[in-house]
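All protein chains of the complex are present and in place, except for one that has been dropped.
Chain IDs A and B follow the sequence of writing; residue 1 opens each chain.
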Amino acid sequence: MKYEMMDAKKIIGETTAEEADLNPNICVVSTDSAPRTGMGKFIEKYPNRYYEVGIMEQAAIGVSAGLAVTGKVPVFCAPAPFVTARPFEMFKIDVGYMHQNVKVIGRNCGFNYSDLGPTHYGLEDIALVRLIPDVVILAPIDASQLRGAMKAMLRYEGPVYLRIGTAPIPKIFNDDEFEIGKGIVVREGKDVAIITTGEISVNVFEAADKLAAAGIDAMVIAMPTIAPIDEEIIVKAAELTGKIVTVEEHFEVGGLGSAVSEVCAKSFQVPVKRIGVPQTYLSSGPYEDLVDYCKLSVEGITETVLEFVAK
Amino acid sequence: MKVNDINKLKATAAKCRQNVLRMIKANGSGHLGPAYSCIDIVTALYFYGMNVDPQDPSKADRDIFLLSAGHKGMAQYAVLAEAGFFDKSILDTFGQFKSRVPGHPDMHKLPGIEANTGSLGHGLNLACGIALGKRQDGYGSKVFVITGDGELAEGSNWEAAAIAAHYKLDNLVVFVDHNGLQISGQTKDVMSFEPIASHFAGFGWATKEIRGNDMDEIVAAIDQLPFEKGKPNLIVANTIKGCGFSKAENQVNYHYWNPSEADMALAEKELEDYLAGVQA
Partner (left out) sequence: MNDIKKLALEIRIEALKMMNHYGFGHVGGVLSVADAIAVLYGKQMKYDPKNPKWDGRDYLVLSKGHCGPALYSALAIKGFFPREELLTMNKLGTRLPSHVDKNKTPGIDMTAGSLGQGVSCALGIALGLKLQKKDNMVYAIIGDGEAQEGQVWETLMIAPNKGVKNFIVMLDNNKQQLDDFTDNISPLRDMRQKAEDFGWFAVTVDGHDVEAINNAIELCKASGKPGFINLNTIKGKGWPAKEAISNNHAFRGPAFAGVDEVINNLQKELEALN
């Protein structure tokens, strides 16, 4: 299936600028991470609402929290590992514990920086932020959802973490409707339910077709909100299909797979197969090679689901 | 400032120390040393240096105080109570489960608390964010921060130092409670970065050094703000940890104090005697 490919950074920047037109409190904080990475439009329009601090992520989070104390809605966007792992305590206390209205965007998540190696991969960001109570976590599925999620995030009262890979991402959904906390059944099915998040989901949609050709009728659920997770849709899927697979460009521990497993363990126990990145320090290399290695490719997902369903 | 106004401030500081003792009595223990060393500064700020209204604690054009060294929290509680931000009876719940005056301050529990500090090294960046936000909205709000000296080892402070200078936050005033002691012993033995002022000067701050338990010097410093237009302000306040209780002065083991009845009675008596003398 051929999808229009769009520049995620541009969408982030444009939506921020548009919402900033409507809400004079929106401002942007950058750690040498904004002008050439999507926020150019905002900076041009609202230079006095733009705070560049340099390469200092702990400060960026602290400053964002301070701005929020004065009623501003700060948006801090930088590569995923550097807005989560690096300033984790600041995120936990200045944003989470104080319940500040700060929006943190982890861009270039997953293997997006495939050239740059484990120091630049964002494979544990969802797991980390899940441990901070009350922070909403969004991982939009496509370009439309990214636009919708950005708007929803900027209009929501409270801390939000949004993660996105910023290589060109497909436009799959037609409109940018987005409701925080809701999963979407993209494909009905009864043999297995595949729950997926983030822009790697496009591989799941293709895999579902291949599975259908192989006689497996897969339900596909897009889950762009990881916290608070849509427990209802998970339980319904578990009841209907009896088998769940999760897919994410994130460690197979701690992220979507773990969140879904926790719901099942609590409410309706079914086997859950987590497809994600093995918990190890993967070498750098071409993005496709890394995706293949982790079986996050269309073939990899198809194979894994076939095996899992056959058991 | 007139001498008898300074005396009033000194008396208020002593009453605030009484409030600290009240909290320690209620809880059985507390950070006496740190609270006592900075309480003269906190008193001077709330009763002289800051534009705040206890009846309207969130008014938009207010000055803002952050206790970056959150473990000195009792000092702020004591002063806020004395200034009328809340009823003094709340102090008696210090340390209790779900208390509004928990071990480290909580902005959602008590009027007058602007941020949840406790983990060292957060306050300066928060302060920069607040200063920037207030400026963006056109308020002349000043932002006052008290940090510890050991706390300055945290790199996040130096990130804030760069931001404050770059953004010319001359409405930002940082007092370093330089009492020379931290948990492991004398600061100069654990980690020496004397002189503190020159470290900040290199980052572009205007600096001053005062005796942090001398009300005249504190007031004089406040009167001179901003020290240099366009530069954030650093005041190295040389304090005596535990100042206000002779037994506690400069004693590492009064950092966190578990008082005996006799010790507490002595501390209380010293304040009563002092107040009698000052008012005389």
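Just so it is clear, a residue touches a chain if its C-beta (ideal position, glycine included) is under 8 Å from a C-beta of that chain, and two chains touch if they have at least 3 such contacts.
Just so we're clear, the structure is a prediction, and the values are computed from it rather than from any experiment.
K.L.:
Consider the whole complex, including the chain that is not shown, and state which of B:Tyr36, B:Phe65, B:Phe85 or B:Trp158 touches that chain.
P.N.:
Counting the whole complex, the residue in contact with the absent chain is B:Trp158.
K.L.:
Given the contact definition stated above, which residue among A:Glu52, A:Glu124, A:Asp176 or A:Asp230 touches the chain not shown here?
P.N.:
Residue touching the chain left out of view: A:Glu52.
K.L.:
Out of A:Lys41, A:His99 or A:His120, which touches the unshown chain?
P.N.:
A:His120
K.L.:
Which of B:Ala11, B:Ala26 or B:Ala201 sits in contact with the chain that's absent?
P.N.:
Residue touching the chain left out of view: B:Ala201.
K.L.:
Mind pulling the subunit A residues that touch the left-out chain?
P.N.:
Spelled out for subunit A, the touching residues are 30, 32-37, 52-56, 58-59, 81-82, 86, 115-120, 283-286, 289.
K.L.:
Give me the subunit B residues in contact with the hidden chain, please.
P.N.:
Residues touching the hidden chain, for subunit B, are 152-159, 162-163, 165-166, 191-193, 198-199, 201-204.
To be clear about the criterion, only the chains that are shown with their structure count from here on.
K.L.:
Starting from the mean Cα coordinates of subunit A and subunit B, work out the distance between those two points in Å.
P.N.:
Comparing mean C-alpha positions, subunit B is 41 Å from subunit A.
K.L.:
With touch defined as at the start, can you tell me which subunit B residues reach subunit A in the complex?
P.N.:
Counting only subunit B, the residues touching subunit A are 107-108, 114-116, 118-119, 121-122, 124-134, 136-137, 155-156, 159-160, 162-163, 167.
K.L.:
Hey, which residues of subunit A end up touching subunit B in the complex?
P.N.:
27, 48-49, 51, 53-54, 56, 58-59, 61-72, 74, 89-90, 93-94, 97-99
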